[in-house]
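Take a look at this one; I'll ask things after.
As you look at this complex, bear in mind that one protein chain is not there, while each of the others sits in place.
Let's turn to subunit A:
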Amino acid sequence: MTRWLMRRRVAAWLIFGGFAALPLIAAMTGDPYLVVVATRILAFAMAALALDLILGYGGMVSFGHAAYLGIGAYAVAILSRAGITDLGAHLGAAVVAGSAFALVTGAISLRTRGIYFIMITLAFAQMAYFFFVSLSAYGGDDGVTLAARSTVLGQDWLADDRVLYYAALAMLLGLYLLCVAITGSRFGRVLTGARENPLRMQAVGFTPFRFQLTAFVISGAMTAIAGVILANQASYVSPAYMNWHRSGELVVMVVLGGIGNLLGAIAGATLALLLEEWLALFTEHWRLIFGALLILVVLFSRDGLTGLFRGRAK
């Protein structure tokens, strides 16, 4: 167990160190596009991390997590149009709106289990999707282009791609450390126990629902933060962020990286988006290759990518 924690710490240093060094590499190779792609990767890594918290630790397979990406992104669009451009305000609004949506939909979804939970989270996300499609003031289906990125202390520092990148990296690191703490805490133990055997947890006096709902809300808020980054990176917001394909992609990222260890989600998001970028260069049928890769990973390593590095568990 402690050996596994040591390995995770080393892997975390490698991953975050790699991300920190990336803009330098991009500068050397003279490929500014790399930082733009990497910012997108960081945003999806946050969302995958948030999903892993409830999927990997809580056993809750949300098939509607893209809704929170959209909620975070629209928080930026709506506040910006109202003249509020501050990043802190955008993040605050995203967290509040994401939490509220998660609280309401989670409270209902958690009445169900298994395939029904998957379907009901999907249905709520679709409702959010169609709500924003019908929001003609914000471009409906077409979405809106942001006039500018979020500001910090009234300054447009984030207009520089590299500054935005490092801001996103700092947030990902913060959220990762938060998740490490949560999953190792008393709360995390109840959350994991309720996944392992909910009857047993009730039989010692826990009401799993309260813990599952709390985790669901934390996860929704985290994913909304990812949406804020995504909106800033693209300077554009549309309902496409909330498409159910995207929810599926988030699940794929978590499974690809390995569920229930946090770093796997980050690695999975990175690999999935890199593959998307590079495979698309060679063939328009890249999804076919991607699908085959996913099958291989799942078949040969139940723990996804992390399983390949972990060796013997525990």
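Here, a residue touches a chain if its C-beta (ideal position, glycine included) is under 8 Å from a C-beta of that chain, and two chains touch if they have at least 3 such contacts; residues count from 1.
Criterion: contacts and distances are computed from a predicted model.
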| item | value |
| --- | --- |
| Undepicted complex member, UniProt protein name, chosen from "Acetone carboxylase gamma subunit", "Catalase-related peroxidase", "ABC transporter ATP-binding protein" or "propanoyl-CoA C-acyltransferase" | "ABC transporter ATP-binding protein" |
| Among A:Ser99, A:Thr151, A:Thr214 or A:Thr306, the residue in touch with the chain that has been omitted | A:Thr214 |
| Residue among A:Met28, A:Ala82 or A:Leu199 touching the omitted chain | A:Leu199 |
| Selected residue (touches chain absent from view) among A:Gly72, A:Gly188, A:Gly220 or A:Pro239 | A:Gly188 |
| Contact footprint on subunit A, counting only the chain that is left out | 1, 181-182, 184-190, 192-193, 196-197, 199-207, 211, 214, 314 |
